[in-house]
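Note that one protein chain of the assembly has been removed; the remaining protein chains are unaltered in position.
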Amino acid sequence: MNNKKTKKIIQHTIMIIFTLIMIYPLVWMFSSSLKESSSVFVDAHSLIPDGFHFENYIQGWKGFGGISFSTFFFNSAIISIIATIGSIASSAVIAYGFARIKFAGKTIWFVCMMLTMMLPFEMVMIPQYIMFNKFGWIDTYLPLILPTFFGIPFFIFLIMQFIRTIPMELDEAAKIDGCNNFSIFFRIIVPLIVPAMMTSAIFSFYWRWDDFMGPLIYLSTPEKYPVSLALKLFSDPNSVTNWGAMFAMSSLSIVPIFIIFFFFQRYIVDGISTSGLKS
Amino acid sequence: MKKYILLCMILVLSALLSACSDTTSEADSADGDQVTLRMTWWGSQSRHDQTQEIIKKFEEEYPDIKIEPEFTGFDGYFEKMAAQAAGNDLPDIMQQNFGEYLNQYADKGLLADLSGFVEDGTIDVEGVSDTVMESGMKDGKLLGIPTGTNALAAFYNKTLLDEAGVEVPNENWTWEDYVDAAKKVHDETGKFGTRLMEPKNLFEYYLREKGYKLFNDDGTDLGYTDDKLLEGYFTLNKELIDDGVAPGYDTIQQIKGVEDELIVHGEAPFDFRWSNQATALTSAAGEQELGMTLLPGSNNTQGMYLKPAMLWSISENSEHKEEAAKFINFFTNNIDVYEIGGSDRGVPIKEEIRSEMSSDLNETDQKVFDYIELVTENSSPIDSNYPPQSTEVLAALSEVDELVMYGELTPEEGAKQFREKAMSILGR
Partner (left out) sequence: MIPKKSEHSPAPLEEVSTNPDLKKKVNSVKPRRKVKSDNHNVTGYLFISPFLIGFFSLTIFPILYSFYLSFTDYDLLGTPNWIGFDNYVRMFTADPTFWKSMKVTFFYAGVAVPIRLVFALLVALALNKVVEMVGLYRTLLYLPSIVGGSIAISIMWRQLFGNDGAVNSILASIGLPTHSWLGDPDTAIWTLIILYGWQFGSSMLIFLAGLRNIPNTYYEASSVDGAGPIKQFFIITLPLLTPVILFNTIMQVIQGFMAFTPSFVVTNGGPVNSTLLYVLYMYRRAFEYFDMGYASAMAWVMLVIIAIFTAIIFKSSPHWVHYESENK
């Protein structure tokens, strides 16, 4: 008993030290958000701020030209939530098609899908802009949201790999019970890939939340900007940057991702066991 | 069941989205005789706030013109503009950067020639010095009106100089004076005697001071033929590093921003950079007193120049060039603009505005204004013959400079290598 307890204490001590090292830079950022803007670099090495300058948060939240960060957060939330729903729903369906059904040309399409991940966005954004401009989609959220409804290769591949760990016998048994592919997918596969879908949801939310280039190129009206873009509005290398406010808003911008993660991660934990195979 | 709810949500949301995009397009057409202009700029929080206020003032005065601002940070500004250019969708009014950016956009015919508006008085530039106006000219066309002026400045930390017992430099100092002062500060205080000069702007100044240009007139070759010039520039800096007077790139690489410069921390007394960074430097320096003077060199009047902080340009495909010109005129001539924005976009180009403002300037701005005044009297016109490849040439110069400062190349080899690189870039 005693032995077990010491082992546990050691285990937790190691985890705690490790965790602290990992999050040190974040603590640093948070502490900088409380420092006076001009002294951010003067006492950069210290984790404890010289005072609590909450006015950084007030100043930062005010935003730019009357558009406050509540607008930016709201925009980010809209974009991220819809895009996440879109990418997860469509990616799961597509992944099932690639992972479970044999059809002519499957390899070719799979290769095409993989190849689309190998070109940096910066290289296709000019032609993409020309295209979306022709569609009249500039300064709307459509270029940011609509493509996610056609599946995101990263998630398709991820969910595929999870589907492929599920024994084929399950599908076959279900077929005998008279299920077609669609009901197999919805009633057997989906419950089993909840962990993969939740993982994808966490990533998708974060990527959309953090995406800077897309909104930069496609949105023009500042009222439509998301947080990621708004954060960049603080800094200009040639003039005065309000570092305190920037760190304050950077710290706040992490909060929603943190919350999403905290609530969604339980589905990864529980995963296969509680989502059940009964249905 | 859940899935149906989800599906419904998606449908409703996408309907909402398309509704959103509809309303904006309706708004555009419904206005009738009101003209809507799109306007972009880059900047930081204060500039965004101030510019919005300026726009409001303008709209009060011109109720039939509405300005839709599209502002971003500096990061990504030109990427976005490139995409808009590719989509033939440039905004009506653009904040442009002097140098290769302006030249590139001008070469491709994307910027409107503003000389007509200046001639017919839509844009009043009465009393603006010719050298300032010329900086917006390219191939006989006026492609931008400077928002304000800027100049290279030798910033010095008076507190540190006093501590070392070194006299504050004045505008007549030479390169020898500079080196001596730096060495003395280093000897007396053990701190750095100066910040390392980065070649991006300073080599050009060095050349101008010696009577040369960085590029030849048509931008097809370097503007100097004797590699001894670059060798001399390298040697000047390398010797300071070797003596421990100037920091090497290993120190420079760690500086996190203007507010983290050595001069701010009292770690080095001199720093050569743009005058509009005075506010950032001064506020970060706290109690220490900073000053500014002309860059060193016996011919510094020939080397110094006024540079547009940025320029206002109008896109060639704009349907409302005249209204856009009215805004530029408003920005250039209205004292309200500068009461709101101060010298954020550089020191005003108009003499009247400058004198009108001078009564209620803060201490730092006053120094900058005085400095620009000093430069105006002691400078020659800026070289605007930047070829499209100039950024790449300057990147090559930085790379060679780093190699020399790290001791991988001798100054002589470096000078030779830079010429080879520059020639192969310019020769394409």
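Here are some notes:
Chains here go by letter, A and B, matching the order in which they are written, and residues are numbered from 1 within each.
Please note the rule applied: a residue touches a chain if its C-beta (ideal position, glycine included) is under 8 Å from a C-beta of that chain, and two chains touch if they have at least 3 such contacts.
Note that this is a predicted model, so its numbers are computed, not measured.
Of A:S80, A:Q128, A:S220 or A:N238, it is A:Q128 that touches the chain left out of the display. Within the entire complex, the positions of subunit A that touch the omitted partner chain are 11-12, 15, 19, 22-26, 28-29, 44-45, 90, 93-94, 96-104, 106, 109, 112-120, 122-128, 130-131, 146-147, 149-151, 154, 156-158, 161-170, 172-173, 175-176, 181, 185, 195-196, 198-199, 202-203, 206, 210, 231-232, 235, 246-247, 250, 254, 257-258, 261-262, 265-266, 268-274, 276-278. Take subunit B: the residues that touch the chain left off the picture are 78-79, 82, 85-86, 100, 104-105, 107-108, 110, 248-254, 256-257, 388-389, 391-392, 395, 399, 402-403, 406, 408, 424.
The rule is simple: only the chains that are shown with their structure count from here on.
Here subunit A touches subunit B in the complex through residues 38-42, 44, 64-66, 82, 85-86, 89, 122, 125-127, 129-130, 133, 136-142, 145, 149, 186, 212-213, 216-217, 220-222, 229, 232-243, 245, going by the rule given at the top. Interface residues of subunit B, counted against subunit A in their complex, comprise 3, 6, 9-10, 13-14, 17-18, 20-21, 24-25, 38, 42-49, 51-53, 68-76, 79-80, 82-84, 86-89, 91, 256-260, 264-265, 274, 276-277, 279-280, 283-284, 286, 344.
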